[in-house]
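Left out: one protein chain. Kept in place: all the others.
Presenting chain A:
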Amino acid sequence: MYDNPNLERKVAQAESKISARNVQVFYGDTHAIKDVNVEIEARTVTAFIGPSGCGKSTFLRCLNRMNDTIDICRVEGDIELDGENIYDKRVDPVQLRAKVGMVFQKPNPFPKSIYDNIAYGPRIHGLAKNKADLDDIVEKALRRGAIWNEVKDRLHAPGTGLSGGQQQRLCIARAVATEPEVLLMDEPCSALDPIATSQVEELIDELRDQYSVVIVTHSMQQAARVSQKTAFFHLGNLVEYGDTDQIFTNPHDPRTEAYITGRIG
């Protein structure tokens, strides 16, 4: 197991939202995540970077227990959200996922109306007392998703009829509508053009004042633009974790340097 001296420095951080300790993930016999320790801070954008197959998505999916849906996946170690172990037997993943929302790589709106897409989460969690309340929540979420102006006249058109970028912002709005405390985003911009990407990035920046955002990205520039903290994964190890500025300007680990300068990956 690779021991990283840099980690020690970063553990003692001010306001930690999620803290992962000695996390191991296995897919059957494949050891996909190897002894990862990380503190994700509140009201911060944290970027996960690393070459393909290094376990970024896997680790991200541990944070809201989406890995539970994969039969062969096994998670060891502790992951705490606000000091509570989310892998405790008493924790219902459904409750956890209401607090830790997720946006996926490929836009995946429900084949329902735009309105119903957004309203679904608040409905199942009972966030709206009445129809007017729900309308309010939907409008607010769509505004936060920076898509309100484009869809306000066709709330009852199918969400699947939007363009790829609009669909992704719809999915972000949908995730925001359930008022999570943490928002996990797995390469949310990989299907988007530069304009939609910059809209989503602006959006992420705005979300930071309320939520912890964790974003997986393959774009160094994006990580540099939107995040305050960056974690570099390599072959299942968390190689380096620190302030984004530091990682990009003064990486401590030679592998990090090699990766961000484009020599591995």
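One rule holds in what follows: a contact is a pair of C-beta atoms (placed from the backbone, for glycine too) under 8 Å apart; a residue touches a chain by one contact, two chains touch by 3 or more; residues count from 1.
To be clear about the criterion, contacts and distances are computed from a predicted model.
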According to its UniProt record, what is the protein name of the omitted chain, chosen from "Tryptophan synthase beta chain", "Phosphate transport system permease protein PstA", "Response regulator receiver domain-containing protein" or "Anti-sigma-W factor RsiW"? "Phosphate transport system permease protein PstA"
Check each of A:K17, A:K34, A:R97 or A:R169 against the chain that is not shown and name the one that touches it. A:R97
Consider the whole complex, including the chain that is not shown, and state which of A:N64, A:S212 or A:N237 touches that chain. A:N64
Touching residues on chain A - with respect to the absent chain: 64, 66, 69, 71, 94-98, 101-104, 106, 108-111, 120-121, 124-125, 158, 160, 171, 174-175, 178
